[in-house]
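Every protein chain except one is present and positioned as in the full complex.
Then we have subunit A:
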């Protein structure tokens, strides 16, 4: 734990809190997720720490369960987009030639369509379930990861050690996973933090528009949607999820920055 800068400590602390709350939600939340326990939009009290929502559910419990949904979907989508995007990106860079051309132009094509519009069109014809959301977001985001992974890998594949591996007769798997990947890791990790944040924002946006997570299941975007009328009456309920999204995004960024700094040393990333 020596040498962790203060900013990274703060980031780790908040990220840790959010993830712990998400994992242990049923044990931490004081009330059930969809349980109506009080009056509409009650102010915060010792009974309901953040007050109640538009139909009298405990807001703190909704926030904790909502965080679970949002963080789970964002994490799963990020893992999917990274696995797919980086493997395809490395494959394109190492293969070169027409393989690279076909993959890259296809990705350009997908990227030319705004992702929100694309997602809205797909979700309007597909059932809106959590797995569909994850796959859709993962696929859309993997195009961004592909571009980065390919760009980084193109720089690495012109190095003499990659040429030496080719001359030795190595297969493409070794060149991708043993020669390219370890050297591309630090920009990818930094990008991973950023992409996770975009995934949080994206799923929240979809839920706010009513095409994401469906009620009564809680998620941060959905909580904003359910309580937005309250803002007119000076009720803060819609702002809590916004605070949560903001603090999570900032903390993840702080952690990603630190990891990037740590891994840029050329000592096998152990520095």
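By definition in this document, contacts are C-beta pairs under 8 Å (C-beta built on N, C-alpha and C of every residue); 3 or more make two chains touch, one makes a residue touch a chain; residues count from 1.
FYI, contacts and distances are computed from a predicted model.
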Next item on the list: Identify the UniProt protein name of the omitted chain, choosing among "Deoxyribose-phosphate aldolase", "Glutamyl-tRNA(Gln) amidotransferase subunit A", "Iron-regulated protein A" or "Peptide/nickel transport system ATP-binding protein".
Entry: "Peptide/nickel transport system ATP-binding protein"
Check: Of A:47, A:163 or A:229, which sits in contact with the chain we cannot see?
Finding: A:163
Next item on the list: Among A:58, A:141 or A:179, single out the residue that touches the unshown chain.
Entry: A:179
Margin query: I need the residue numbers on subunit A that touch the omitted chain, in ascending order.
Written below: 3, 159-161, 163-164, 166-170, 178-179, 182-183, 262, 264-269, 271
